[in-house]
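All protein chains of the complex are present and in place, except for one that has been dropped.
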Amino acid sequence: MMKYLSLIIILAGAYLAVPLQFGGNDYVIGIVVSALTIAGIAVAWAMLGNLGGMISFGHSAFFGVGAYGSALLAMNAGLPVFPSILAGGVIAGVVSILTMPTLRLRGPYFALAMLAFAEIFRILAIEMRWLTNGSGGLLSIPRLPTVFGFDFGSRLGGYFVVLTLVLLTVFVYWLIRNRPEGLALRAMHDSEDATLVVGVNATRLKAAVLVVSAFLTGIMGAFNAHYINFLEPDYAFNGSWTTLAIVAAIFGGYKTLWGPVAGALIVYLVDQFVFKAIMPSGHQLILGGLLAAIVIFSPSGLLPWLASRFRKEAGDAAHP
Amino acid sequence: MFDLVAQSVFSGLLAGAYYALIALGLALVFGTMRIINLAHGELVLLAGYIAYTAESRFGLDPLAALPAAIIIVALTSVIIYLLLTRIRVDREINSLILTFGIAIMLTNGILMIWSADIRSTTSGWYLDSIIIGDTLFAMNTEILFAVIGVLVVGAVWWWLSKSWYGRALRAVSSNRDAAKLMGIDPRTTEILSFAVAGLLASIAGIALYSGKVIEPSLGHSLTIKAFIITVLAGLGSVPGVLIGAVLIGVAESLTATLWSSALQGLVSMLLFLIVLLVMPSGLFGRTRRRG
Amino acid sequence: MIARMISSVLALTLGLGAANADELIIGSQIPLTGSAARAGMGMNEGIQVAAKVFNETNGKHTVKVITIDDESQPAKAVAAIERLNAQGALAFTGGYGSNIIGPASDAAERLGKVYMTSGGVATELSQRGLKTFFRISNATGYAKALAGLSDTLDLQSFSLIYSTRESTAEVAKLLEEIWTAEGKKVTLHPFDPSIADFKPVLHKIKLQDRPEAIAMVGYENDYVGIIRAAKVLKPDAKAIMGTWSLATPKMWQDFPDLMNNVYGTAPLPYPAQFNTPEEQTFAEAYKEMHNKEPDYLGIFGYVQGLLLFNAVAEAYDAGTLNSGGVQDALRKTEHDTLIGKVIFDESGDNTNFAHRMAQHQDGAVAIVWPKESATAEARFPAVPW
Partner (left out) sequence: MLLTLDHVTVAFGGLVAVSDVSFSVSEHEVLGLVGPNGAGKTTLFNAISGLVRPSKGKMTFCGHDLTGIPIHKRARIGIGRAFQVPQPMHELTVRENLIVAQHFGTGHSNPGKIDEILDLTRLGHKANRDAASSLALTEQKALEVGKALATNPRMLMLDEVLAGLETNGKRAFMQTLDDARQRFGVALLMVEHDIETISNTCQRVLVLNFGKLIADGSPEEVFRNPEVIRSYTGGETA
């Protein structure tokens, strides 16, 4: 009951209080949109990391593919923006099939193989000039449209869209992790034999979760392309899309549902609003220190730490 | 055409030996402790900047900066280790965040201390050309550090497989508790391995400064390069590092010669992927067996 | 507790400085960290000098430049523009890299305020139909300068080495078009920004292309790598030339053994001959503030800053700040500046922009093209090796 109540409060705050308080301030809303974009990737990443037990260093590949896919569909095929965002996610999901051979790799081998894919896609985006305009990139990508008189292309409109996308991503994650498939995935990396002998087809589940994670990451990339209205290979496939998401997910607690979202919001907003105010350039120095500190003082991430402070049962912390 | 390819392979070999120098410290820590030090590239870069300060402020030769670089970088490396030991849960993944945080701090620290300007050696000797058999061209520094690279790989391999400390380190890496029973203090050996990784990073940093151009944002790409080579080599294989590095070096250089330099990254990444998909544990990695 | 934290955060970030009636607030969005930090810092120095000079000479108005680091990231550049707007900025300047300038100037357009830059050369930037976008430099100007010098030196074949980054690829493409149209032979050698060993490329140039001249479009680290490789391989070329960040006193100072006889674009010679009073004021102020010789980034920063400050002051006096007065002031006349006449067209491009070409000559940076501004004869054929 408490759980639903707090969820309702959070939703009301996100959809009502934030716009009422900051709606007129494009700057604040803009930063929050950026933070939510990272949050969306972080959730998608954590889905693969937590459910699949696979740490990917290459999610920027899916972000970039989704971004380019959607932008090109909207610009060249004249697809309306919202359907093309969805299509961008689908393209990223389809492209993730190419990366499936890496599923048989373990740990760092998998992580780096994904990074290699991201790098390959970046170079392909530079080289395939006929499609992507090469390193010149795409300028003036169509904005989010006006629907029923509400301009989604405004900062506030972008905020509602990205907020909804992030919440949907969390919802998909929640659905999957509570299905037997999700349970099996969570169990798989620590108890592989145990899952195999009860009939779990590990490879197929991992492949499925990879596709879903890529799809959701691609959606975030597609949204960002129409929000920022511009793309170039170095930007779309930038490694920082991955690293920021990983940092956010682990910071917040990548094994929890809301940890990645909380992590992204806190890391990004605190960095931009507080550290940057204290130290206009070089504030990332403080961010680096904060990351190091959280790992040392709260190794399971921020949310589990908060949860264990509020609850007596430490054993519950892994399943809020 | 033959001249072109010969020079290309030669350049690739030299580049490979230099890459091996950069990767070795990361490979050592990764191989013995399963810790990926994402700040490794920044340590290499730090050594490069120390060489710059030694040269520009005190007129020292870049190699003469090595002792100072070793002290500072090895100390930083040991501090990273001490912080890592404070991680209690999920060490493999949390060490990523910790070292990434440290990498950010080092990058920004370097930017503040040395500014964003590019730096490289001005000592003429390093950059003078050396011509072998009228057809193969290189800079002195490349030959020098290729030789050093091969020697250092040999030395580290010897150290790990033959010396007492090396054996102790391997004992700790395969079974900490058993090693304790044998009278080995895991902490000491692990500190030592981080210190040695720092030393290796220092040598790599001097090689970097005396042959290439350094700037504060370079660290990240050095880490990635080192990491790729380490994984290509296979966990914990020291000779594998040299071979993996040479493979990448030659592939890059042949791509530039036969195709286009813009595709170097594409080819080396494809090569990396193909090797991994054929040999999932890297070139010289131990495979897991059940039974 | 949380409420207090939020309010203090807001105070830090949104706190609007109470501005003087006649103090004009200008927002500067500049990369001070990240990949474009080097260029950003140079441009920032020039803008700061422009503010100092303006405040000391205008008499009537003063400007206050608020600078925000965009961390070389597009989203943060957009956020910087919006925050500067919230802090009362009347117009914006700064920006480095077309990828960042694109979205940032879009944001400025939406706010209806002028965005003035010198850091983005992509042709498309001025083809977006923005009313408030202005830049004093563009890719064409750089390409024309290299092509102009090549004509004067009567060079017929080129090896063009360029980084696959957006602005470098753009300039390289224009150069290729110009040279091909003139019936000259051009071989392209694109390279990935991450590579450090140029020997394979230079070896190909030496054995296969055998060009009369080697042209480079890249950044400092690329030039250093290319020229070092060329010194090792010694291709038989008559000239080596490049674009920005090359013919600068700083490059000579840092890499004296690489630079002699190299051509590059430059707004001013070195040692600078500051002839006009304006040039002298600039040089003195620059030295006083930064304790070094001005470089091209500083000069551009200064010019873009001063142009903008003057236009804002003019619109303020006319009371047309909110009705497009700033862009009108910028468009309506020619401006005499350190980099020559600046004339803005409808798209905000400086139609008069043509770079000069300079050559490193034993520590001096001599302007060698065009003839009318030359300070010395070009040494030709001559290369650093």
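Every chain is named by a letter (A, B and C) in the order it is written, and numbering of its residues begins at 1.
The rule is short, and it goes like this: contacts are C-beta pairs under 8 Å (C-beta built on N, C-alpha and C of every residue); 3 or more make two chains touch, one makes a residue touch a chain.
Being a predicted model, the structure only gives us computed values, none of them experimental.
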Residue of A:Met2, A:Ala77 or A:Val198 in touch with the missing chain, whole complex considered: A:Val198
Of A:Met75, A:Leu168 or A:Ala184, the residue in touch with the unshown chain: A:Ala184
Interface residues of chain A (partner: the chain not displayed): 180-181, 183-184, 186-187, 190-191, 193-202, 255, 315, 318
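Going forward, only the chains that are shown with their structure count from here on.
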Shared chain contacts [chain A and chain B, defined touch]: C
Shared-contact residues (touching 2 or more other chains) in chain B: 108, 111, 262-263, 265
Where chain A touches two or more other chains, by residue: 123, 126, 282, 284
Residues of chain A defined as touching chain C within the complex: 25-28, 30-31, 34, 37, 123, 126, 134-137, 139-140, 155, 224, 228-230, 232, 234-235, 240, 272-274, 276-278, 280-282, 284
Touching residues (chain side chain B, partner chain C) in the complex: 3-4, 7-8, 11, 15, 108, 111, 115-120, 122, 124, 127, 129, 137-139, 212-213, 215-217, 221, 252-254, 256-257, 260-265
Touch list for chain C against partner chain B, complex: 33-35, 37-38, 41, 164, 189-192, 194-201, 203-204, 207-208, 220-221, 224-225, 228, 231-234, 250, 254-257
